[in-house]
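What follows is a set of notes on a single structure, which appears directly below.
Missing here is one protein chain; the remaining ones are kept as they sit in the complex.
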Amino acid sequence: MNANDRETLLAHAYAIENEAAERYQDLADQMYGCNNSEVGDLFAKLAEIEAKHAAELSLEHGAAATPMAAADYSWGNLESPEAIPFGEMHYLMLPHQALTLALAAERRALAFYEEVAAQSPNEELRALAAEFVAEEAEHVALVQEWLQRYPEPDQDWDRDDDPPVQP
Amino acid sequence: MNQIETTLDRPAVSVTDVQTEALTVVMLGSGGSGVMTAAEILLRAAARAGYYGLMTKSFGPQIRGGEAAAFVTLSANPVEIQGDRVDLLFAIDWKNAQRFAGELQLEADSLVVSGEIDAELPEIVTGAGPRLAEINLKTLTRTHKGTRPNMVALGAVAGAIGLPRDVVAALVGQQLVKKGEAAMAQGQTAVDLGYGEAANFALAKLDRPAGDTARWIISGNQAAGYGAMRGGVRFAAAYPITPATEILEWLAPRLQKAGGLLVQAEDELASINMIVGGSFGGSAVLTATSGPGLALMSESIGLAVAAEIPMLVIDVMRGGPSTGIPTKSEQTDLNIAVYGLHGDAPHVVTAPNSIADCLFTAQWSTHLAESMQVPTIMLSDQSFGQALGIVEKPAELAFATRRLVAETPGENYKRYALTETGVSPMALPGTPGGQYTADGLEHAESGTPSSGVADHNQQLEKRLRKVVDFDYGDHWAQIEGDGPAAIITWGSTTGPVRQAMRRVDPDGRRLRLISLRLISPALPGALAEALDGSDKILVIEQSQMAQFFGHLKAQFDLPAMADLYARPGPQPFRAAEIAAKLEEWLS
Partner (left out) sequence: MSVETACALTARDYKSDLKPVWCPGCGDFSILMAITMAMAEVGRPPEDVAVISGIGCSSRVPAYTSCYGFHGVHGRALPLATGLKLSRPDLLVIATGGDGDGYSIGGNHFMHACRRNVDLTYIVMDNQVYGMTKGQPSPTTPPEWDSALVPGGTGLSPFHPLVIALAAGANFVARTFSGDPKGTAQTIVEAINHPGFSLIEILSPCVTFRPEEREWAKQVHPASVDPTDDRARAARRVLTDDGFNTGILYRGKRAPYQPAFNPDTSANVDFEAEFLP
């Protein structure tokens, strides 16, 4: 990303956090919809944390609440860095897998801000980016800690003896 | 002109001075003979002279060049059906005329005029042994440059009937006005030649018409289209099909004139769904089709029932099953119209009982559809649709109720709210706060899909209630007379029944007629009331499997003693056939 001004960086940061919050909530809803509430609860908690982060951005930095046009965002990837792609989900996924995905997402966000901090020629922007780096590092540590509480899945974690239901 | 005696040595019957109540004329010809144009002018001239009349057409399967017959029945009294027999048959030529066997009932005192000299006459003629005459059309039109055989034939027929020459000449002039003055003059000459020849014919004369009420010349298909427009229809989508296409072709330019639109769809599946879309957007809509098209549409008519989308579907019935007999009538789409939707799908099925009633019933059906937010199928048929009638000018009617629209949907707007009438206010796209998803899936009051017991039962109940409890007024049936012997019929069988009743029971003491305009939902109470005091019931319909009778048996409290006279098409009912049946039944 080439964030040459404060507004663009804040808009991106706000979008990242907001979309992460919305995505975690969507994923939580998906899991609840499949009666996988253990993972649903994890995603809901993550959604809460990201929503709080987005609110702080808005409150403390006056990040614009109005999103830019989709085309104006420049993500390295197809999706915004902190959002777990919808395609990664599985209805039988276990907390360990969910948190692995969340960890990857938080690390992408961290890497995004680190790159901004490293590349920005502007002192003010570097400082702001460093602040976001610190925040994301905290998230990464948190998710890592959670991850340790859950065992790795067995080989047949996705086994379902019943065929899919025809609605 | 040679007035020749029949080869069967029959003495000539002089009927010139005989007055008759009705006359049926057939004009026959093939490949470009122009009999249809001539017959239409004849009908128009008769209307101007104050007669009632009916014109039907019969064709070979060819698009161009085939044999064609125009049947015109004229009378001083209202005409709903073709006469029992043909009084005058004028053949411009006889090519393949035998195909009209069964439709052309000639008798010994019928007059047959051959436009060809020494032609080999088909069996339909020789078998009946009618009076014969000849006109040498070839020589006449050759010696008078620019005259055409069909116009000479027109003059001859009009003259034989006794229509005023000036009325016919004026109409011929109108017809040819675009072709220039020379053509107009030649047309007049041809008519005069025909009138000259007619002096030699012996034909009973029609009673003089009494009074001069305003008349229209209209086909059932035109009347249906006009009725729908009077009912507010402004958007239509359809796929061509015989015998419904004339409705569409009549509507297309006139809808445009009224700011509306007719879209030609890629098939009937598309046309029915296009009007679902149009109606969802707020327009009163229609499509017109025939049996095969209705079969294709039935899935989406069910969608309209579930999603409560008002629409008018006009089915101009033809002989079935399958492709059947596209150019002939049969009352055999009743079952698919009433019972052809999957699931418990209450909707409305109506049927006009005359050409003029196509206008009323189409307008009424639109009103019913819009008022109840329900698809309404109107069962017209080929014999109405493609017949041109001289009718009394239909009364102008207005129905007050329109679609119940949610103009300002509140916070808790529910598209399928349970209301007292079962009709729920419909939010139209563009209305803030009214957003909902119309759905063929069973749904809750909000429209959200639901397979719950309560939602299914409530929505089924509301959709049935709104249709069953609606006040249909007196329009549900046409009831005439109050004799103890009741005839129950519907649609195009009504005309022949009515005519037969006049013959069998001229004082109206013995018979009563109940012709159902509302086929579904069934109103058993109303029928029971209409049958009150009757001791005999006869159901008459044009269906091999007696679909109407079965429907009455299943859905109405039809007494067990009810008798049935049912037979298939393509032969239309004639008054004589029904009258004979009635005599037998009453004796």
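As written, the chain order gives the labels A and B, with residue 1 at the start of each chain.
Convention: a contact is a pair of C-beta atoms (placed from the backbone, for glycine too) under 8 Å apart; a residue touches a chain by one contact, two chains touch by 3 or more.
These numbers come from a predicted model, not from an experiment.
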Sole residue of B:433, B:452 or B:559 that reaches the chain not shown, by the stated touch rule: B:433
Residue in contact with the excluded chain [from B:55, B:91, B:121 or B:237]: B:237
From B:202, B:269, B:325 or B:464, residue that would touch the chain that is not displayed: B:269
Contact with the hidden chain (one of B:57, B:165, B:205 or B:254): B:254
Contact with the hidden chain (one of B:55, B:156 or B:390): B:390
On chain A, residues whose C-beta touches the chain left out of the figure: 22, 26-27, 29-34, 66-67, 69-71, 73, 75, 78-80, 85-91, 93, 163-164, 166-167
Absent-chain interface as seen on chain B, which is shown: 44, 47-48, 215-218, 222, 226, 229-230, 232, 234-235, 237, 254, 256-261, 263, 265-267, 269-271, 273-278, 280-285, 299-300, 302-303, 307, 390, 393, 427, 429-441, 447-449
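Everything that follows uses one rule, which is that only the chains that are shown with their structure count from here on.
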Inter-chain centre distance, chain A versus chain B - centres from mean C-alpha coordinates, in Å: 69
